[in-house]
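Reading through the structure tokens given below for one structure.
Apart from one protein chain that is not included, each protein chain of the complex appears where it belongs.
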Amino acid sequence: MEEIVYYIAVFGTIAFAISGALHAMNQRFDPFGVFIIGFATAVGGGTVRDVLLGQPVFWLVDPIYIYVIIAGSILAIVFRTRLNHLRKTLLFFDTIGLGLYTIIGVQIGLNAELDYVSCVALGTLTGSFGGVLRDILINQIPVIFKKEIYATVSILGGSIYILLQSLNVPNIYQQLIPSILIIVVRFLIIYFKVSLPTIYRN
Amino acid sequence: MEEIVYYIAVFGTIAFAISGALHAMNQRFDPFGVFIIGFATAVGGGTVRDVLLGQPVFWLVDPIYIYVIIAGSILAIVFRTRLNHLRKTLLFFDTIGLGLYTIIGVQIGLNAELDYVSCVALGTLTGSFGGVLRDILINQIPVIFKKEIYATVSILGGSIYILLQSLNVPNIYQQLIPSILIIVVRFLIIYFKVSLPTIYRN
Partner (left out) sequence: MEEIVYYIAVFGTIAFAISGALHAMNQRFDPFGVFIIGFATAVGGGTVRDVLLGQPVFWLVDPIYIYVIIAGSILAIVFRTRLNHLRKTLLFFDTIGLGLYTIIGVQIGLNAELDYVSCVALGTLTGSFGGVLRDILINQIPVIFKKEIYATVSILGGSIYILLQSLNVPNIYQQLIPSILIIVVRFLIIYFKVSLPTIYRN
């Protein structure tokens, strides 16, 4: 299981990097800027997680992530026109990343013997901070605050993961069920254009 | 004393959370965005303090702060119209928070055996970074750089705390005097609309 998570984490990293790089090209950043935004989107969540725990960040310890992000950025630059038509494919990877990163974040919180609510917070940050950082760097109000209920899904998935674990569900289902749930619910939300209820009158 | 500081810190956290949530609602963020901005405003300063010292952040270690911020955000959403008329009440809590967080930051610096000037810097960051983070997240130039002399008061209070401690003033006065001083001076500044002398000719 550990090994599968690792491969999919790397896979999620490529997807996040491509997503960030496309955003940067829409703002006409130069190639280095494209890489930086791809980098920030891909490692932002995990970096915040490690920094909050006061430990060295994962991508300095294991440089595979840097290589993968360079590859993703080059892919995004080369296949620029095509990938913009493939927005749905990207959203697919992005959502897989969200699901898996959330679970990884919660797991790391549990390993550090944090309280359950702290673990869910850590999982949500790991899953969603990359997108926030991307939007801050290209100087826009982060989309997470405005339109999407991205993080709400992540909180839900992280909570279910902890529930399954305290119920002693077999290990593989503990991680699979909430990951798939996050992915499916997020697609349903996008498909049916669900959003959180407004608190404003008009 | 430790226990009193803890309760007032929790109290200050609610106030900061409400202040952040109201700012977010003025920008018409969705409920989750409102919570996030409230969260960032409330824990921003202490988080930066812990991260700069390379230790796990306080709100992951003690989840009471997360509960308190959720409560503060819900309060702000429910009593939205009323609280906007109560700006002065908020400013009151915000200022109490500034005073106490500054002293807590300086204390943690002293515990880590840092130089005095580093302790004051740490106290000022603890007291004022939450507001900076709030403004960055809602994409405005932080008010601290433009109009208020917020941080100047914090630096003054932190310095006096260290002075009192090196003079061996009894423990309770060490913390009370600079806290109250920060709170009073800041109110005087707002009341009399004092600002730092301008360095520009027109």
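Here are some notes:
Order of writing sets the labels: A and B. Residues in every chain begin at 1.
We adopt the following convention: contacts are C-beta pairs under 8 Å (C-beta built on N, C-alpha and C of every residue); 3 or more make two chains touch, one makes a residue touch a chain.
These figures come from a predicted structure and were not determined experimentally.
Contact with the undisplayed chain is limited, among B:Leu53, B:Ile70, B:Leu91 or B:Ile190, to B:Leu53. Touch with the chain omitted from the figure is made, among A:Ile136, A:Leu163 or A:Leu176, by A:Ile136. The chain that is not drawn here is touched, among residues B:Ala121, B:Ile160 or B:Val185, by B:Ala121. Contact between chain B and the absent chain runs through residues 51-54, 109, 112, 114-115, 117-118, 121-122, 136, 139-142, 144-147, 149, 151-152, 195-200. Listed here are the chain A residues that touch the chain not shown: 24-25, 27-34, 36-37, 47, 50-51, 54-57, 59-61, 63, 66-67, 77, 80, 136-139.
Just so we're on the same page, only the chains that are shown with their structure count from here on.
In this assembly, the C-alpha centroid of chain A lies 30 Å from the C-alpha centroid of chain B.
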